[in-house]
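Note that this complex is displayed minus one protein chain, with the remaining chains in position.
Chains: A and B, in written order; residue numbering restarts at 1 for each.
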Amino acid sequence: MTTVSIQSLVKRYGSSTAVNGISLNIEHGEFISLLGPSGCGKTTTLKCLAGFEAVDEGRILFDGRDVARLPPEQRDIGMVFQNYALFPHMTVAGNLAFGLEMRGRPKAEITERVRAVLDLVQLGGLGARYPRELSGGQQQRVALARALVIEPKILLLDEPLANLDATLRDEMRTFIRDLQKRVGISTLYVTHDQAEAMTMSDRVVVMFGGQIAQVDTPEAVYDRPASAAVARFVGQANVVEGVVAGANGDRRIESTLGSLPMPQRLGMTPGTFVSIIARPQAIALTAVASGTPLAGTVAARYFHGAFIDYRIAVGEQMLNVQAVPPALHEPGDAVALGFDPARLWAVEAA
Amino acid sequence: MRASRVLLGLFCLLICAYLLAPILVVVGASFNAGPFLTFPPRGLSLRWFAAFLNNQVFIDAIARSLWLALAATAISGVVGVAAALYYVRFATRAKEAVRVAILLPLLLPEVLTAMALLFFFYAIGIGTRLGVGMLVGHVLITLPFVFLNVVTALHGFDANWELAARSLGANPWKSFRRITLPLIKPGVINGCLFAFIISFDTFGISYLLKDVGGATLPLQLFDYLRFNFTPEAAAVSTMSIVMALIVVVATEKLVGLKIERF
Partner (left out) sequence: MTARALAAPWRPMLLIAPATVLIGVFLILPYLNIVVMSLREPATTTPYGSGFSTGGYAKFFADFYYVGALLQTLWIGLLSTLVCLLLGFPLALQIVRASSRWRALLYGIVLSPLLVGIVVRSYGWTILLGNNGVINRALLDLGLAQTPVPLMYNSFGIVVALSHVFLPFMVLPIMGALQAIDPALEDAARSLGASPRRTFRRVVLPLAMPGIQSGAILVFVLAVSAYVTPVLIGGMRIKTMAVIVVETLIDQFQWPLGSALALILSAAATLVVVLFMRATRLRWK
């Protein structure tokens, strides 16, 4: 069942187009992330969905009903803002009760539901506090609770973890995702942080310049990106230009690095110009033996603890290669590059 | 460092003396036992307070000033808050024009505004009757204060609060009443307090637009002080100071004054 359907959404600000024809379906219970750099239109899309911005073209359907004319208070949404936007003059309980009061629920019911949601976000007993008395993480959870307690059709989150420090962010990521699964609510999550999008979502929507570049599961977006731009945004990527060559059964890609094995699952014909996408984990480094076709020099090495980041210079190009410790190669060493065709990907060159 | 701090403190003490001097003089003079308005008072007595309380002219003037101030403040309050909301939220090209227009009575001589209203009301046939011109004049000169104070309060107001309220199901009016208004209350109260004091105290507008027998307190005091040399006027002044203090203290206790930006 489709909760929300966005059809050919267009939103302009003056002479610039922020959202340029977006279509997307959010199924019931799905966690969808809008991922992209700042200015890509993801927040604008969220605002249009919420009703904070008017739509220029296209339709937005909630359970099949066009909501474009409806003001935010009639759309049955639950929104979590980047800076939480907790009402400072009300207690936590007051904040949580607000949405229910707007819906005219009886007092007894409100008290009970507020208590239940406070337990749900593990803030039981803090109802009488004021937002300013809580830590950042606690305020974040109150904001979440306030959006959830009204049991809206869809949960909208606008970069909610941006203001938290790194460890808290990791904790909250899992917290929000677990909560969402438990409650089973359709969710749209806006972020520029690819790690968030990848770890939390059922599907990721990558956006550039007001348009959707790819909609897929996190694995698909990572392993089979639709373009070099998507590949670079979602994790690190080495992008190498080349052209498909060879006969059936022995396809190669002649690239600027040399001859590379062509990934079997790609069905491109010889002569197609392609961009090869190789993740840093997909390249193996070995000591150079004579006659090794693909070789380079270690330009730099960075130790990350769990893995090692190598910068390998091959001719004019610089490749990122990730390896598991211990570090076998020093800066200045000559190394051979091994490309596993099972983990390579290529897209037609733009 | 300490020296300059001490000097600053001393200097400020002198300025405070300068600020309080005329007030102390008037209050002191109102306790004069004799019929002469002198300071320090010769003999202490409350006779002039009694005299003024029996003086219907002054009682009427105070009542008129109070009603006028309340009415002007109420109207300015509503119009000012609405205008401030418009100015801060709906930024359009006309924005600066709106701001200048509202501040105009403050930036131009009060005499000019008073004259303008006088001629206008004569031109439309009402003249100074019904006290309409007077009320309009008072609203015009109090509006800037409400406007400025509420605009300042709104600048500290996070727009997301209202959006959050809307997302939770509140229509614009409910969102204003439950979220915006409580949070800008200090600014509104401050502005209304200023408005009240300004209206109560204004002379120019009242002087030109007053109806026959419709003198406000400043006008009445002015008349009295020019031609009457008893301490009765000083007693009235002292009473009005006490009243103003009561209003301010009451407001502080009830609402809590914040030292807002002007």
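Couple of notes before you dig in:
Going forward, a contact is a pair of C-beta atoms (placed from the backbone, for glycine too) under 8 Å apart; a residue touches a chain by one contact, two chains touch by 3 or more.
Because the structure is a prediction, the values reported are computed rather than measured.
By the touch rule set out above, subunit B reaches the unshown chain at residues 1, 8-9, 11-12, 15-16, 18-23, 25-26, 29, 37, 39, 78-80, 82-83, 85-86, 89-91, 98, 101-102, 104-113, 115-117, 119-120, 123, 136, 139-140, 143, 152, 159-160, 162-163, 166, 172, 197-198, 200-204, 207-208, 217-218, 221-222, 225-226, 233-234, 237, 240-241, 244-245, 248, 259-262.
Keep in mind that, in the parts below, only the chains that are shown with their structure count from here on.
Of all residues in subunit B, those touching subunit A in their complex are 158, 160-161, 163-172, 174-175, 178-179, 182-183. If you check the complex, the residues on subunit A that touch subunit B are 50-52, 71-74, 76-79, 81, 83, 85-89, 98-99, 102-103, 146-147, 150, 156.
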